[in-house]
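A selection of the complex's chains, in situ.
Labels run A and B following the written order; every chain starts at residue 1.
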Amino acid sequence: MKQIKKRWGWVLLLVVILTLAIATPALADDGGPTTQEVGDLTVGINILWMIVGGFLVFFMQAGFALVETGFTRNKNVAHTMMMNMMVFCIGAVGYWLTGFAFQFGGVNAAYPEVARLGVVAGAWAHSPITLGDWTGLLATPLIRFGQFGILGGSGFLLGGLGANAGVLAFFLFQMVFMDTAATIPTGSMAERLKFIGFVLMSLWVSMFIYPLVGGWIWGGGWLQNLGRSVGLGNGAVDFAGSGVVHMIGGAIALAGAIVIGPRTGKFNKDGSTNTIPGHSISLGVLGTIILFFGWFGFNPGSSLGFIGAFRNLAVIAAINTLMAGAAGGVAAMTYAWLFGPTKKPDPGLSVNGILAGLVAITAPCAFVDSWAAVVIGLIAGVIVCGATVLLEQWKIDDPVGAVPVHFFNGLWGVLAVGIFANGNPDTAAWNGVESAVTGLLYGGTTQILAQFAEAGSIIVFVFGLSYVFFKALAALKLLRVSRDVELQGLDLPEMGTLGYPTDWEPSDLEEGIKARPGKTAPAFGSAD
Amino acid sequence: MKQIKKRWGWVLLLVVILTLAIATPALADDGGPTTQEVGDLTVGINILWMIVGGFLVFFMQAGFALVETGFTRNKNVAHTMMMNMMVFCIGAVGYWLTGFAFQFGGVNAAYPEVARLGVVAGAWAHSPITLGDWTGLLATPLIRFGQFGILGGSGFLLGGLGANAGVLAFFLFQMVFMDTAATIPTGSMAERLKFIGFVLMSLWVSMFIYPLVGGWIWGGGWLQNLGRSVGLGNGAVDFAGSGVVHMIGGAIALAGAIVIGPRTGKFNKDGSTNTIPGHSISLGVLGTIILFFGWFGFNPGSSLGFIGAFRNLAVIAAINTLMAGAAGGVAAMTYAWLFGPTKKPDPGLSVNGILAGLVAITAPCAFVDSWAAVVIGLIAGVIVCGATVLLEQWKIDDPVGAVPVHFFNGLWGVLAVGIFANGNPDTAAWNGVESAVTGLLYGGTTQILAQFAEAGSIIVFVFGLSYVFFKALAALKLLRVSRDVELQGLDLPEMGTLGYPTDWEPSDLEEGIKARPGKTAPAFGSAD
């Protein structure tokens, strides 16, 4: 028996070896792919998608520059173009100094996006506050000093975060979103804003007001956790920022336009209004197409990933962006053709109709069906036409329609989430969402309340604080150029160069540009 | 013995457990990556590639707008820019309403691209017709009512397809291709087309004629299955649409240019021709570079995937696109320098040479060697110069050369597949192709026949039906503006605004713009 045992022992060993040899070839040929390798690929695709989206959003800066410059006069070209170029430069520095830390410095590794982007544990772990900490609304300070990183030191100058691809890509993506918000007010205050006032406004937006309120909705703040706090499920949900980006930018633009006052010659003493045409439809329309192009980074990129459910959200967002932008353009063109002041398919209103549709779909883009995107876009195209009339009745001068496009349609987009969100289960996986986002039409009754809270907070805090900020600038004589400078055009006095130097006769420069009305703007009525 | 058996039973169990413990560590550490995870990554990369390509194709709309506007006069700037912006908006709605259903509604889950894009089984299964059904050409109706989804209800308003990332991304990609075709005729009819006529033409292209014939070649229709039907292997093969997009768009442009007639002042009574220069080389050249940029989405993106053989096709397409576009530009510039009317390196012909090279390589881009791409591009650059002369001899006025670029070089590209395709086995994996695509130079004798069938069908059906369509518009007085409007410029009468309002003196607007010939167009001969 001993021999048998011994012999069988060898046989068994042989069996084990044979079995192993047969069983493991697939994974034995250099080990097969590991979970880590596949995880690296997943993180790679997610970050690649987000960062390419960020590049497209960056390019929107060119679109804003052209739309604002095309729809204003050629005596202010250098000034308007420079504002739209430098807002990115100044804003990037400001957001790097404090903005990112204020908006996301308190977010730690428990933040779901962090894992998806492959952030190494600990990279974002400096802050003492975690998402799970929120036990009730009352326990949530409006301004989370912990989130600001003041205690943890996390996020200022990108310090304390490690050179982690996930964090850095997230910074890039968030920075260009902030920049979009910051560039919106340059439109509503165009043709009269002092350049130093513009510089200070850029710092105000990038370093403080956008990060503060943006953090409430995207950075784990009280609006994002509102539903949990009061036991109602989701807080405010804003996929790509109808509220965070466009309403914030639009609210600042509205406050600025009110405080700075209308351009000379816009409103007559008899209460009537003059149309002040811009100088280049070709630049304006080119800018619109660039913005539409960039929006495919803005909205689909906000899935912050492209694997699994996040890919579904991204592609749904792309289709809805396309359809809502198109529907907005068709609606505004048709409205202008039938009811507008010229009874023609007006280019300016059509441009703003497209942009209105894009702004309105930005919050709900991943949450609704394509028919809903078309409906949202059509309504946006009408809203922008109506809001343009409304602003003129209120005697608020917004040369490029920044407020009708971004504020009013940002508001429409935030609320549309609460109406049209279709309860797609994929949406529950996204940035801090607790359960599938469901609007009134699909039986969700609480989402709309959180959306109202988001909109209301932006109006109260962003509009309110910015109104005070611009009043302070005005008191310091840093806000508006003199009437002489405005009539002559801001280019030579403010920027030291003309936008189109060779368009002017030498005699123009001697006599002053204002001597040739055809070169500045068509004669307007009795200017105040 | 019983004891021995029992003992050995335990020993064997131990062996099994040990073997398992040793054999499975690699996949046992949290299970290792699954086939599903890796499949998700594959689908992710494929869709990411296609959708980013679709974004780039969208951006080509800016290129078309600038090329067409730059090479026409400044009195029609608002009109030309608006057509190129609104064709996307109107076309998107039209394609969403019926176009996608007409073109692809009959395609089901057996369609190879569907699997590659990760479409969930059943998403596209509403149609009663499958690719495998085609048993003979005679059994294939020209208009497949099943494919239209009229029976299956599939594809209209994206309904019945599910919110599937693969289907939606495919819709986006196909929609922007349709849009490219739809924008081509706005060039050949520029400076005289009524805006309402443009709107109706956009609906005609997006809702009906492009989806109909496009479905024949890409959507499993009779031209795609022609080879199988008659037992000759492949049907018509058109990688990115020299035929589907450019010949279709070019055929509509040709029909439109013929029916609408030449611009006032283009042709003299003595048979001679006037050159009517555009207003901005800088916008025209910028548009060309944008189009070239977008073509890197158009052609490489048409691999509809980036894994395995599809990556090879995509990268080959990119290189050939680059080389053919460059060669087309070099050929046309050289031709103009040596033989052109000015004996200079003419910007207009150089621009159209680049575009001609790009159009010609569009069908064969994934099927040929780089030397063949250079040859195809060089020939395209000469064709576009010759076709420009030919059209003038035929007294057809095409302000921006849409027909020489898109129709004649689309035709050249379709045929070039049958000549230069190199039989690369990777090509057999692509959209419905049966065997490696092989042209005459590599011993393939039947491919060229299918290519002739594609080209002939487009000429007969698209040109023919569009000719009737435009004749109907003309009869309804919806096609061409009045002579007065044309001379004054279409901007104020049709769009209600000037393209460059501040370029005009106030006196211009009073006297009528036509009073200053230098501002409208250089003096032309005895206008008819």
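Going forward, a contact is a pair of C-beta atoms (placed from the backbone, for glycine too) under 8 Å apart; a residue touches a chain by one contact, two chains touch by 3 or more.
Nothing here was measured: the structure is a model prediction, and the numbers come from that model.
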item	value
Identical protein chains across the whole complex (2 displayed)	3
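Just so we're on the same page, only the chains that are shown with their structure count from here on.
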item	value
Chain A-chain B separation of Cα centroids, rounded to whole Å	31
Interfacial residue positions of chain B with respect to chain A in the complex	4, 8, 11-12, 15, 18-19, 22-23, 26-27, 29-33, 37-38, 40-41, 43-45, 47-48, 51-52, 54-55, 58-59, 61-62, 65-66, 69, 77-78, 81-82, 84-86, 88-93, 96, 157-158, 163-165, 168-169, 171-172, 175, 195, 280, 283, 491, 494-509
Complex contact set, residues of chain A against chain B	1, 8, 12, 15-16, 19-20, 23-24, 27, 31-35, 37-38, 41-42, 45, 48-49, 52, 56, 73-74, 277-282, 285-286, 288-290, 292-293, 296-297, 300, 306-308, 311-312, 314-316, 318-319, 322-323, 325-330, 333, 340, 342-348, 350-351, 354, 369-371, 374, 424, 517-523
